[in-house]
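If you scroll down you'll find the structure; I have some questions about it.
Here the complex is missing one protein chain, while the rest keep their positions.
For clarity, chains are labelled A, B and C in written order, and residue numbers in each chain start from 1.
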Amino acid sequence: MTLLSVRDLRIGFGNTQAVDGLSFDLEAGGALGIVGESGSGKSATALALLGLHGEARIEGSIDFDGLELTSASEDQLRAIRGAGIAMVFQEPLTALSPFHRVGDQIAEVYRLHTGATRKAARERAVEVLRQVHIADPERRARAYPHEFSGGMRQRALIAMALACNPRLIVADEPTTALDVTVQAQILDLLDEVRTATGAALLLISHDLGVVAGSTDDVIVMRRGAVVEAGATDQVLVTPRAAYTKDLLAAVPKPSPARVIQGGPLLRVSGVSKRFRKFTAVDDVTLDVREGETLGIVGESGAGKTTLSRMMVGLIPPDRGSITLAGADIARRRGRSVQMVFQDPMSSLNPRRTVGESIADPLRLLGELAPRVTIEALLVRVGLAPSHYDSYPHQLSGGMRQRVGIARALAPSPRLIVCDEPVSSLDVTTQAQVLALLEDIRLERELTMVFVTHDLAVLRQIADRVVVMHDGAVAEMGDVASVYDQPQHAYTKELLAAIPVADPLEARRRRALRRAGLDGAGLDAEPLGATQIE
Amino acid sequence: MTGYLLRRVGGAIVVLLGLSIIVYALFYLAPKDPAILTCGKGCTPDRLAEVRAAMGLDASPPAQYWEFLRGLFLGRDFPAGPDVRHCPAPCLGYSFETDQPVTKLLTDRLPVSASLAIGAEILSLAVGIGAGLLSGLRRFRILDRIVNGLILAGYAVPVFLVGLFLLLLFCVRLQWLPFPTYVPFTTDPAAWAENLILPWIALAVIQSAAYARLTRAGVQESLAEDHVRTARAYGIPEGRIVRTRALRGALVPLVTLTAIDLAAIMASAVLTETMFGLPGVGQLLVGAVNQIDLPVVVGVTLLTGFLVVVANAVADLLYAAVDPRVQLR
Amino acid sequence: MRRTLPATLAAITLAGSLAACQGGGDTGTTTTAFDPATCQGGTLSVLNQGGITHLDPARLYTSGGGNIPSLLFRTLTTRNRLAGEAGTKPAPDLATDLGTPSDGAKTWNYTLRDDIFFEDGTPITSADVKYGIERSFAPELPGGAPYLRDWLVGAAAYPGPYKAPEGLTSIETPDAKTIIFKLSKPEGDFPFLATATQFAPVPKAKDKGADYEAHPVSSGPYMVEKYEPKKTLTLVRNPHWSKAADTLRYACPDRIEVTSGLDAAVINQRLTSGAGQDANAVTTDAVVGPEQLAQLGSGSELDKRVARGEFPSTTYLAFNTKKAPFDNPKVREALSYAINRTSVVNALGGSAVVGPSTTFLPPQKALGYQPYDYFPAGDNGDPAKAKEVLAAAGVTNLTIELAHQNDDSEGIGPKVAAAIQDAFKQAGVTVTLNAIDTATYRDVTGKPATQPGLALATWGADWPSGGPFLIPIFDGRQIITAGGNFNQSQYNDPAVNAEIDAIQALTDPAEAQARWGALDAKLGKLALVLPLTHEKDVYLYGKNVKNAVPDGWRGTYDLARISVK
């Protein structure tokens, strides 16, 4: 039986058409994935389903269980929201009201749609919290959202979605803001909930790996239009559309192993760093060998960013030493080490031209008229010489990251530390930038430290891998050995959580996770609150 | 929480001590002698020296400050005729001008300033939140415009101009209201309010503009937040969203500001008090400065400082109360 | 050491309205057939600008007992509460007469009445009067007029009864009814001085030093019910005062409520509209403003509720003749020609409340006023003549500095200074203004070392006589270098000094008045000072108020005689 039927949906904001002729059907109890890069119109679709598109113009038809939603009254829509169609949003940090207790928020929705008593609603809240595997739900129901970890908040949101037994759950990028292990848990939970309650699932993501294991059918969207649609197994394994192929090709693949002969260039020995009561880096010792690419991987809070900043001398360590070719790193800033940063928005001064930003390190080194050098560099990273006079806001994210690479290259460093250089880029751009980095590394015989949360990326680019967990090194070794024979439990967990675009492999891994973990390690880490001093 | 309070109190003491030192230093740097005023006309140098000694001004400034500090914590005895008079801690001394205990002067004036502040705050909050809410929800475009205009005007008028206009209109032209004189609330509540209504309005014209601005911004910002979208997505009615979420969000900056404003009006509504002839703390200070009445100036400054420090602490507590994310450490 | 004889003017900041030494009324409304016997009852409101800062008789600086203090304190003598000329004379109060001088007016002997009591019923003795005077010497109780320190034998170093309980030997009280003062030189004006509140009796047993003023023990018709400095004073009847023992104070109202710290415009507005209790209200220090002036003289109802008086005071420019260019008499003369008195009058509130002065003595007969105008400037100044005088003297491009107070509270502030600046500019003289903080103004101008070349000054009479008006300003022996100097011209002519001594020895007031007037006229020729204005006072009173007659001494109506019945 068709639960949701969308026909020729068009959504426009002002002059832009966010969604341009989208049609699909979703069976009761089925699971449909919508995949696309940013700007593909997938979130606008989700909001339109609930009539929450605001000022946008909407055409076409959305039929939910016999009710035409595009022409439904506000009262009809309100009755559907939460009770018929429940949404799970992207940002668990902000999607819950910070002023109300988690249990109260869930109970409020339940009472609103069922007219239940306060007591019954509270009990229902505890029940759904238990259903999403929140430990000690009676107590947790009385907590505020900020007292929950990110994963728990997303669970609470799913619990809220479950409260009124909806027929359809719409999950809009439900895992984007989460660490990879938590992401796996949430996807597993959604899958479990769907089976348990019989609700249909509409899963929206930019990541093929996210939808691969959790959906029956998939729609690939690009710039508001459907590129390809069909059964998940078919689309992801044998794509027909060129764009789908590109997407799949952009997913990082392992590269052949290299043999590194260089001696240690950067030595990190016994380094620790504390921020107030929080130990960011805890007694880390490692070497970066001349000519290699050392990957550092870990989830948020693992201390990898702090470590990388210490490596370039931006933050002094509390204990231990970091030396570059025998000299303390604090004295080698500028010439020998450079850094490529994560956020292309913030890594360039918005008020200065691209060329000026690159010129600074050269000027500091005594080059008075660096324009020619810089223009050559710009060309090398795939930009035009005329970009010298551009301002950052005139460039796309990928172009900005190329500028960042050019700036790092300008003083001809021996070592470049890249801190999540591609994680804020779309999949296709990500692949291009990674390729550029690899080219340059080879060409200039650079040593590179590559910091990321993405194990897949690392497998493609790194020679050796350092797995960080809670500020310490959990495991260190060659790419092949770490990936194929992980020793540390945490490494295993990480590897098991990597989303893969192959539906079969995704399902196999889910089964593994269910067998091995089953709800363990889900408890909340205490989170800091805003402090007034 | 205890640690927070302890640090707050410690910080407050440092601030207040620093403030009193600054005031003392400024007054001894200034080439003025309060004894000349006290001694009166036709005062001879001999007599002046005697009077100066009697006022305790012959000691070195650090010694005088030390005496002041001791009095503040331990109380102090002043020679005054046949007997000494004892000034119990916290002793701020006696006014040079009227010989009254400064603590009494302050406690006399505070009710006036508090009446002014509390009434003005209530009025400002009612008008400000109402206007801010209406314009923040953008229910009526024209209303939004009007509120916008009022907010800008509230920014642009000095309080004495509003006061002048109100007096001219209500007391001179229309003669609806008497010229304000302070009547204590305990004496006659109706007369109290009648006499204070104009100063309240004058302050509210300016204050409510700020509150309206803040409320509007808070409401608009809250309504744009993700959790409001969640609430909408779960069918929670708009009115309820505004009440329990948007207003709640707007409340956070508002309560902090209210606490601080309350202290600020109590301590420094000099212009309003002058304009409407209200014998409040601000007027006390202006008079004391003109009369080089050091104990009163120090007293008012300390009171002002105390109020501000307390208001800031209260603001923090309120902040923690309205926003569960905030913890006091 | 020698002391100066400072006089005061209306409402100086310290003593506020209590120092209400306004006086010298020559007109005043004629209220016919007022019967003090039937005036009793009601509550009188007093709405004032200046707050009462002190209520201790030792600390008050008042003329003739002041307006409000004389309701509480009886003194050895007091002002004769009559309009016009008659009001400028002292009258016996606690004493049976104005005092008996002997030893060439160096000894003054008073006998107290028999029927005088404190508010607790205790009889008032000469020891109480002596103690009251001694208290005023205590440095803990500063503020009173300094004459006693100067006049009494051995008083200059007396530290008051708290440090020197043995007391002043120059005041003798041989019995409870007799009090004898020994002076260091002849002082014919002693009966005038004996009107000051320092001559009020204070019972030693009730003296609490600085705290005494919270409830000073009354000897007058009223006593304190409630007193809050600078805010309110409520007076109720003193049961131990009897009308038979005090014929001067009628004490008509049952209750008097003083509210201070009000805006002058508000006071006048309230008196004009006279709503409610304001119908029974008066003011002793808020002269009418332009709004009321517009209604006066047009036969309006308000015309009947106006009291006009004149307090002897002069606002003038003080030249420092020891400083260039004011050591040059031609410069002083030229400026005297250039002055535009109309501008100054307007700056001070218009012709209704101040009048132009060409003489240093204000126009009161009691002071010995004789009209003169040696450098006729007309109403608006004669800049042409001024230029001529300057040119003749060879003075060109004259630039001078004018010192003034930094606010207008005493009428010698920026407003008047600006008017003078403009007037002198017309004569080609550039004036730069030098504002001095009001609180320290007299300290700066009163020390010859710091005294500016040209300063705005004002002088009022402590009692209506030529002596206290001329001696401090022109007696060369009064130039005090240590501070507190009022002879700002620093003029010292032995002939003038001798004339002053001669007049002081006179016992006939009429003769003395003529000689003071002649001396003023003689000094006027030298342009030692540039007289600007004298004070006129116009006060409103409430609709129910009767017998608001300004006395000749202070220019305001006497609260002790007002009825609101």
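One rule holds for everything that comes next: a contact is a pair of C-beta atoms (placed from the backbone, for glycine too) under 8 Å apart; a residue touches a chain by one contact, two chains touch by 3 or more.
Criterion: contacts and distances are computed from a predicted model.
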Missing subunit (named according to UniProt) among the choices "Peptide ABC transporter permease", "Dihydroorotate dehydrogenase", "Phosphoribosylformylglycinamidine synthase subunit PurQ" or "2-oxoacid:acceptor oxidoreductase subunit alpha": "Peptide ABC transporter permease"
Partner chains on view for the chain not depicted: A, B, C
Sole residue of B:Val147, B:Val183 or B:Leu285 that reaches the chain not shown, by the stated touch rule: B:Leu285
Of C:Thr38, C:Thr100, C:Asn380 or C:Thr481, the residue in touch with the unshown chain: C:Asn380
Touching the absent chain when the full complex is considered, from B:Leu161, B:Leu177 or B:Val314: B:Leu161
Which residue of C:Gly99, C:Gly349 or C:Pro362 touches the chain not shown here: C:Gly349
Listed residues A:Asp360, A:Glu438, A:Asp454 or A:Asp478, member touching the removed chain: A:Asp360
Contact footprint on subunit A, counting only the chain that is left out: 309, 312-314, 333-335, 337-339, 341-343, 346-352, 357, 360-361, 364, 404, 407-408, 411
Touch residues of subunit C, complete complex, unshown partner: 264-265, 269, 288-291, 293-294, 297, 340, 342-343, 345-347, 349-353, 379-380, 406-407, 414-415, 418-419, 421-423, 425, 433-437
Interface with the unshown chain - residue positions in subunit B: 15, 23, 26-27, 29-32, 152-153, 155-161, 164-165, 167-168, 172, 210, 213-214, 216-217, 221, 257, 260, 264, 267-268, 270-271, 274, 282, 285-286, 289-290, 297, 300-301, 304-305, 308-309, 312
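Rule of thumb we're sticking to: only the chains that are shown with their structure count from here on.
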Whole-Å separation of chain centres (CA-atom averages), subunit A against subunit C: 88
Centroid distance [mean C-alpha coordinates] between subunit C and subunit B, Å: 40
Of subunit B, residues touching subunit A in the complex: 4, 7, 225-237, 244-245, 248-249, 316, 319-320, 322-329
In the complex with subunit B, residue positions of subunit C that touch it: 1, 3-6, 8, 12-15, 53-54, 61, 135, 138-146, 149, 156-157, 159, 162, 207-213, 228-231, 259, 261-263, 266, 269-270, 273, 275, 407, 437-440, 442-443, 480, 482-484, 486
Of all residues in subunit A, those that touch subunit B in their complex: 50, 52, 77-83, 86-87, 89, 91, 94-100, 108-109, 112-113, 144, 146, 157, 160, 529-533
